[in-house]
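Since the structure comes first, as structure tokens, the remarks are kept for the end.
As you look at this complex, bear in mind that one protein chain is not there, while each of the others sits in place.
So that you can tell them apart, the chains are marked A, B and C in the order they are listed, and the count of residues begins at 1 in each.
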Amino acid sequence: MGAGVSEVAAPVLDVARIRRDFPILSETVRGKPLVFLDSAASAQKPVQVIEAMTDTMRRQYANVHRGLHWMSERTSDAYEGVRDKVARLLNAASRDEIVFTRNSTEAINLVAHSYGRGVMTPGQAVVISEMEHHANIVPWQMLRDAHGIELRVAKITDAGELDLDSLASLLADGRVGLVALTHMSNVLGTITPAETIVSMAHAAGAKVLLDGSQAVVHRRVDVTALDVDFYVFTGHKLYGPTGIGVLYGKHALLEAMPPFMGGGDMIGTVSFEHTTWAEVPHKFEAGTPAIIETIGLGAAIDYVEAIGFDPISAHEAALTDHALARLATIDGLNVLGRAQQRGGVISFTLDGAHAHDVATLLDQSGVAVRAGQHCAEPLMRRLGIHSSARASFGVYTTEQEIDHFVDALDGARRLLVA
Amino acid sequence: MGAGVSEVAAPVLDVARIRRDFPILSETVRGKPLVFLDSAASAQKPVQVIEAMTDTMRRQYANVHRGLHWMSERTSDAYEGVRDKVARLLNAASRDEIVFTRNSTEAINLVAHSYGRGVMTPGQAVVISEMEHHANIVPWQMLRDAHGIELRVAKITDAGELDLDSLASLLADGRVGLVALTHMSNVLGTITPAETIVSMAHAAGAKVLLDGSQAVVHRRVDVTALDVDFYVFTGHKLYGPTGIGVLYGKHALLEAMPPFMGGGDMIGTVSFEHTTWAEVPHKFEAGTPAIIETIGLGAAIDYVEAIGFDPISAHEAALTDHALARLATIDGLNVLGRAQQRGGVISFTLDGAHAHDVATLLDQSGVAVRAGQHCAEPLMRRLGIHSSARASFGVYTTEQEIDHFVDALDGARRLLVA
Amino acid sequence: MSTDATTLYQDWVLARARAPLHAGRIAGGVTGVAENRSCGDSVRFWLKRQDGRVVAARHETEGCAICQASADLIAGLAAGLNEDRLATLWEEACGVLESGVAPAGRQGDAGMLLGVFAGVAEYRARHRCAMLPYQAYEQAARAG
Partner (left out) sequence: MSTDATTLYQDWVLARARAPLHAGRIAGGVTGVAENRSCGDSVRFWLKRQDGRVVAARHETEGCAICQASADLIAGLAAGLNEDRLATLWEEACGVLESGVAPAGRQGDAGMLLGVFAGVAEYRARHRCAMLPYQAYEQAARAG
């Protein structure tokens, strides 16, 4: 495990109290209490986030940046205050290194577009890996096809870890401009060795983007300690609203990059002949931002920081151990990946049963899991499967829920695999 | 006035009842009741919108499209249901012609990027006008600089209307690929003759994009009657949340366009060598969408449709008439533009007083107006001014508020212009 | 309204999925394929015609139990019904997917197909699983 992902202490998390913060957890589904094991796709929202958003809309709202009046000033303060919070969360050197986007996907596209087309030159290469989410594959393919950048794919081991030899050989010719890798796989749960990746890449003259969509939910991330060049995450997986994501970029890199989209707020001065850009990070935030959602993200960050990342990591590690132990008792069940360092995400197949049927039968028991390709079709191909089911855990997940899930899964197996 | 903007009937709107739907209107600012005349920058939100969003987060939330379980199915239904609502709102031929974006700015950038670079060819031209918002200027400048597209600027008359002779002469050589114009000016209030623009452009072989950010709030828009090729608007000005906007595009055009961003949800099948795209409109919606905000936009559309566009237009026309009459009594006050067709937006300067000072003094009376360049720097230059103040009206604005505003404005004048 | 496990995954559905009657290929037959890209499922249909009529139908299906059963039932029906009657039955099946109610008293593969569709009705995300095979059939039918 790299620096920037803190070692797990063992403080215990008061799950019962946490669950009271999430109104949706008292809902029933098909007559059964909801057991939500799909947090890796999108997490549920605590009242603190819901209230931050409603308070904004009920009490203190106007467009930001452009207004001189009280409501606009106050809303701008709240909006810009979240930039400080995100900078603290990631331990960025400066708030100006935080760009707000819609989600991780847009953040990666921004880099692929602006750094890729604006700074990289044809003939250079981008390295990704076999275990990337489509969000960290397709933008680079589009860059390849539009701008003559080579796309190289680092292998993973059969255990589902990044193959560092493969990475080293891809870096060897010095033509790699950017290494873009997941910090935690949304399928295998694997946490990648960020510090090693960064030092290997830097030694070869390449910059590094880490896709922290999953990692940031489970561990404390320190971009300064990691010395990573770009880091992205998405609000809705961190118990925040949809519509808001984050790009961290080192100041000098952001400065060197041309803007991505044009419009209000990202300009210095506009004439028809010539337009100048605003300072970083505003250069990358065209138009009215997702004001209410950004404020919601701020509340989500406050929420997870109040719980603390050490208890969160410890809780998820305990749940994952428990789930892996219980799943091992089910005949014909195969867990995908067996990385040393892993987060609270478990994908599996069941011999003789299709993931869709498994998911529907679990849904009939109130258990929400994901089934399919998890936006990682090339990884499915690498693993030699068409699809899998995935259970993923959040701060509100309990051991009892995992037991209920495993029992329901065993029932599904008995029905489907006769 | 063109087809697609319906004639105004005279039904009266129950403003007192409407105001009760907007909690923020009972707030005070600097000890005075809030008089919010900055709706053109961003409108306030009714409880119906707030509750649609909180209900989603409290009762029925999961990521969309990818899930087989109950929460995901239901959330997908709610999300996709809003696409139907938007299609009905604009009278689009099909729901597949509705693409969700963050805001108008992203919608225009999407077209500039995907239609501009993917379909238009170097040597073609884009026509905009002197009264565009930066959102409808800068993306085309970026296209010009990156892709060899000429940028042509149609003049406006001294009354602040689109100069149709100028437009005709710019279209004459047949090299214009796209005419991108505002449907209603955010500074002058001018409603442009959309039907005439479309028929002139089509006769010259050009497609048309209308920036409906302001227009859609004030009048019923019918994209089919207008025969317009692209139409964009932004949720937060239509009493909806931030973080959600709309691009309407004719199906055949959207089909012909390459994607804008890459990632999950917008793909058909992914391999490292070759990726295929999902069907329109999903091809243009990469990553987890703004689910909660889209559902909020749906509630906003229900809200304005329940009031009805005829009463809304009539109400705003009455307020605008009243405000113009009262403003005419203030010494040295100049209203910008005097278009025949106009919406509820009035910009003005005051001889001997700077817009900033005016805005601050109004703010001290609880009145929120905008002051500055209104993201339309070239228009300010065309009008020969550095900045102006702007009052804009919404469904909740009352005649009393306008009287209060005009009185406060006169007080500011007496103080500043001695 | 709620369907429990036994209604959707009835014995005969699972049996048909596990041991299809019409799996395989037809040498020299026309063929069509359909894929559900979101889960990797795919169905390939083979049809053989004589005097314009379909006299044999086979499928190769990679998919869930619902998709497997639906494919096998459609293959059985394709060789037995003429194309118009199969198209009519298909419309009826799509109606059942909306209503969730299968008409009473229908026998054989047609009855079973309508039963599968009734069972899957309330799982909207699974509708594509049930419908995929017909797309492959239609493609093969057009090809021949």
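The rule we apply is simple: contacts are C-beta pairs under 8 Å (C-beta built on N, C-alpha and C of every residue); 3 or more make two chains touch, one makes a residue touch a chain.
Because the structure is predicted, anything quoted here is derived from the model rather than measured.
For the chain that does not appear, the touching partners among the shown chains are A, B.
Per the touch definition above, the residue from B:Asp55, B:Glu150, B:Asp163 or B:Asp357 contacting the chain not shown is B:Asp357. Considering the full assembly, B:Ser387 is the residue among B:Ser129, B:Asn186 or B:Ser387 that touches the omitted chain.
Touching the missing chain, out of A:Ser169, A:Thr269 or A:Gln340, is residue A:Thr269. Considering the complete assembly, chain A touches the hidden chain via residues 65-69, 72-73, 76-77, 267-269. Although one chain is not displayed, its contacts with chain B can still be listed: residues 30-31, 354-357, 360-361, 363-364, 371-373, 377, 380, 386-387, 411, 415-416, 418.
Following the convention adopted for this analysis, only the chains that are shown with their structure count from here on.
Inter-chain contacts peak for the pair A-B, counting C-beta pairs in contact. When chain centres are taken as C-alpha averages, the shortest distance to the whole-protein C-alpha average belongs to A. Chain centres here are Cα means. That of chain B falls 47 Å from that of chain C. Centre-to-centre separation between chain A and chain B, using Cα means, comes to 32 Å. Among all residues of chain A, those that touch two or more other chains are 30, 356, 360, 363, 371-372, 377. For chain C, residues that reach two or more other chains under the stated contact definition are 38, 123, 126.
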